[in-house]
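Everything on this sheet refers to the single structure shown next.
A single protein chain has been omitted from the complex, and every remaining protein chain is retained in its original position.
So, subunit A:
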């Protein structure tokens, strides 16, 4: 399903592309030669024919819609099984992993399938979530915010996690001890400023953030803001 669309490449690769992880982002930075050629042809056609232009706009819209779809709220599950199961389900569904208190990590297999055994942990709080590389966005985070006992959150290389998302995380401030944002392409120093709510934080990974304009200085400022937290990030020395 994804392959023919990619080869058609009707739309300029933008952030909204529903890719997992950094692969899609790399392509954005350095488009391959033949891909660029094809794009200019489509571009040319779009400039001259309204239909092509409309088609491309439609695909652009479709991509955005897909991300929204993947991040829709899991309210029905929440009503039936409670917030922990709902949060865990939404993460697993996107290909991430969760750890209930005192249990093993649960992750989907290579094809994205996972067993529903965890439905029995309704009363067990979720203590760690690894959503690295997921298409999680602002509205998808809503499913994680009721996890009041969440201690560790990994959001490495999430293409849709941005500064708005960081300001959205404040309900987790009372429990969160470890947060990793490494490699998120859209997080900048502006969003990191919100982390001052997280005074319980003991470990924060802000390495490899391409949108941070001044990694060395930003790391010093974050360390000043969170004096009790170990900050991993750019080495300025």
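Convention: contacts are C-beta pairs under 8 Å (C-beta built on N, C-alpha and C of every residue); 3 or more make two chains touch, one makes a residue touch a chain; residues count from 1.
Criterion: contacts and distances are computed from a predicted model.
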Protein name as given in UniProt for the chain not displayed, "Pre-mRNA-splicing factor 38", "EKC/KEOPS complex subunit BUD32", "FAD-dependent oxidoreductase domain-containing protein 1" or "3' exoribonuclease family, domain 1-domain-containing protein": "FAD-dependent oxidoreductase domain-containing protein 1"
Contact with the hidden chain (one of A:163, A:178 or A:205): A:163
Tell me which residue among A:161, A:179 or A:222 touches the hidden chain in the full complex. A:222
In the full complex, which bits of subunit A touch the chain not displayed? Write them out. 11-12, 14-16, 43, 46-49, 53-54, 56-57, 60-61, 64, 138, 163-164, 166-168, 170, 189-194, 196-197, 213-214, 217-218, 221-222, 224-225
